[in-house]
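Apart from one protein chain that is not included, each protein chain of the complex appears where it belongs.
What follows is chain A.
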């Protein structure tokens, strides 16, 4: 109904009917884009600085930490040997400078990929947020009914992505230069990161045209990112410095500038040409469709619910199963990749006492490595747990909770259902991480530990993850405004457990993290007490959340 109304009979000169592309006066298609750009930047005024600062801090930290961890050329070459394994290449780059592995070459080869993937995700979500998401919610209808050209929202969204990526590029270059690396190469690497972000911003302007839904638009663009990642990985494994397959990927182009080794700029031109082509394609597709509509018509779903969809628990599962699956695949694949490092860890650590210090017990390097990986993956499960618990708040603020509580569903039963799904999801992720580590290790012929050892190592973190989830549940029940505490605790735990030894923190600082108390398996002695009191603490937090939720107003502003 509303769709039909967006194409009024008395169309203004710039006609909103789009089945046939009307000739448009030059420049009118983007009328109003500067206003929309200012509006977009106003909405992103927190996110863009946070992203920029995060990338800059990460690069600064890595530059300082790698310099401290690998002070001598011999130690850097030992790391080069580790990175040159197939699994290492898949997670790093085309290995430029591997024969003389300087700090710059190390950052360009290993860190650039992580930063580019992060910036690509940022760019995709930014563009989708200002284009398809606006259409899906109907806000775009309001905006486009003003003196605003058809291509203005898309133009403004891409321009906002341009601003964000430019800020990140400049900040990255500045930070790396400040760390003592060659300034020209540093800014070239920053530019490569920013241009790669722009490529995926442009990809998102195209995928935003395809379906009616913002989530599908993000998903398609992320799938393109995944393919680009895999093509680069595959090509680089085939040949040193990458085969022709690597050159099919925009991520590959950005790494082919050979920063800090033998800098060349021209691969970035490929990215810029691709950006231009994608923007033209996106604009052409946008001109062919109605506002709010996609190129692919939506599929029909079930006209009635499956028999099991009859409880708050079932509803919570129905809403979260896709995300449990996605997290499971991500954690499982990460674990698989980590598992393939297990056999090479011995050689690496033998040459590098700093790494050995981080991995714990130097007499049993493999178990130390597995324990650290299990901790790392446990923190990943913590990320899922916090996101999952916070869905309860999403249900409340969106107004979906009230009709449910107006049926025969009590508050404890509803919140309990949400939390049971969180718990099951956590357990599933820990299984996925154990399976991934086990299979990864088996694939490189490392069979010191069986599946049961890996399961014990990862499930040891279940009570700690539950404490983080419990903080989220308690906040939701009592003070929804404090929901960010759970993320803060997780981030804090990440920093102190991963880098506590290197940063030389006092022991009380570590003890504030629930992960700090978990014995690092396999290898460590198992004391039951940490598990008991972490479990009791988690249960108490959940109980507090449930009790407070029973007593408070819904919705609570």
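Basically, a contact is a pair of C-beta atoms (placed from the backbone, for glycine too) under 8 Å apart; a residue touches a chain by one contact, two chains touch by 3 or more; residues count from 1.
As a working rule, contacts and distances are computed from a predicted model.
**Student:** Out of "RsbT co-antagonist protein RsbR", "Phosphate starvation-inducible protein PhoH", "ATP-binding cassette domain-containing protein" or "Thiolase", flag the one the UniProt entry gives for the chain missing from this complex.
**Tutor:** According to UniProt, the chain not displayed is called "ATP-binding cassette domain-containing protein".
**Student:** Give the residue, chosen from A:136, A:185 or A:236, that touches the chain omitted from the document.
**Tutor:** Reading the full complex, the residue touching the unseen chain is A:136.
**Student:** Residue by residue, what part of chain A touches the chain that was omitted?
**Tutor:** These residues touch the chain not displayed: 1-2, 136, 212-213, 298, 300-306, 309-312, 315, 318-319, 322, 398-400, 402-410, 551, 553-555, 557.
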